[in-house]
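Just dropping this structure here.
Only one protein chain is missing; all other protein chains are in place.
After this line comes chain A, so read on.
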Amino acid sequence: MKPLAYARAGSVEEAAELYAAHPGARYLGGGTNLVDLMKLGVEEPSTLVDVSRLPLDTVEELPDGSVRIGATVRNSDLAAHPTVRDRYPALSQALLAGASGQLRNAATTGGNLLQRTRCPYFQDTDKPCNKRAPGSGCGALDGVHRDHAVLGHSPQCIATHPSDMAVALAALDAAVELHGADGPRTVPVAEFHRLPGDHPEQDTVIRPGELITGVVLPGATAGLPSLYRKARDRASYAFALASVAAVLDVEGGVVRQVGLAFGGVAHRPWRARLAEEALLGAAPTTAAFERAADLELAAARPLRDNGYKVRLARNLAVDALRRLAPPTST
């Protein structure tokens, strides 16, 4: 049997020290993805540094109106939190659209952000995969890729990021709090995950040993109309074929603030900046929503068998924005 060390960290500092002291270590949160990958031989950590019991398990409202979510808050607790439900409904909806009840009970906020793609070639050590084994090729590119990316992919990798939660966080302008050897830093969720480029093995901008300590939802999007909508093969327990998170604030007949992000279409939650720019200051009409979605999706490069995602993402975005717009405006 492959020996494996296990250490439970009592503090963020201790977690970082344990990680540094054990080459090949991995942080363990809820384990819903990491442990699966260990069974598959995709992950072979020397040491698991258990961070699931760090004192990061609360949702706090901060004086500036923002909300800080501890990294070990469980997905089900976060989805049910009254503040989240009331002020950031898209986040609650996204969490509840993900995985299953049992998984949500175990999965943590930090772990959810760091989950790996469910690309079947990534999960099978007998198959080529540049993300798992750099330089081995991409089995999905000419293989089975109906579920894969249409935006921002590279010849090295066409995987999608599987999180629903992260898509809502991206649209809500949330930021990831990290703690590393150089101290704490903050990265916007929308910039936390990378595009694959020539280094698909790097999912995120996280540095070795850095630990997610929390996620901050800004006061600026609190209480705005928002929603998350996900299209999938079955009604529950399926990853998004495409999804959308939308935040829309209309005042005086024009869009004052908008956040739009797609899931299931790229290597990261796809923040639709072009669409947002087109909508800011515009009247919230169906035609405007369609134009904005088309503008964003003009960059799509669908593969042989996933062209449907472009239309699906467009439909989801237009539908979500229409639902959020005041009833008379569309």
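Quick note on the criterion: contacts are C-beta pairs under 8 Å (C-beta built on N, C-alpha and C of every residue); 3 or more make two chains touch, one makes a residue touch a chain; residues count from 1.
The rule we apply is simple: contacts and distances are computed from a predicted model.
**Student:** When one chain of this assembly is omitted, its UniProt record names it as which of these: "Xanthine dehydrogenase", "Extracellular solute-binding protein", "NADH-quinone oxidoreductase subunit L" or "Malonate decarboxylase acyl carrier protein"?
**Tutor:** Matching "Xanthine dehydrogenase", "Extracellular solute-binding protein", "NADH-quinone oxidoreductase subunit L" or "Malonate decarboxylase acyl carrier protein" to the record, the invisible chain is "Xanthine dehydrogenase".
**Student:** In the full complex, which of A:R26, A:R104 or A:K127 touches the chain missing from this view?
**Tutor:** A:K127
**Student:** Return the single residue from A:H22, A:R118 or A:R291 that touches the missing chain.
**Tutor:** Reading the full complex, the residue touching the unseen chain is A:R118.
**Student:** Decide which residue listed in A:V144, A:A181, A:L280 or A:A299 touches the omitted chain of the complex.
**Tutor:** A:V144
**Student:** Could you tell which one of A:A231, A:A266, A:A288 or A:L303 touches the chain left off the display?
**Tutor:** That would be A:A231, which touches the missing chain.
**Student:** Over the whole complex, note the residues of chain A touching the chain we left out.
**Tutor:** Spelled out for chain A, the touching residues are 1-2, 39-41, 100, 118, 120, 124, 126-127, 139, 142-144, 146, 231-239, 241, 306, 308-309, 311-312, 315-316, 319.
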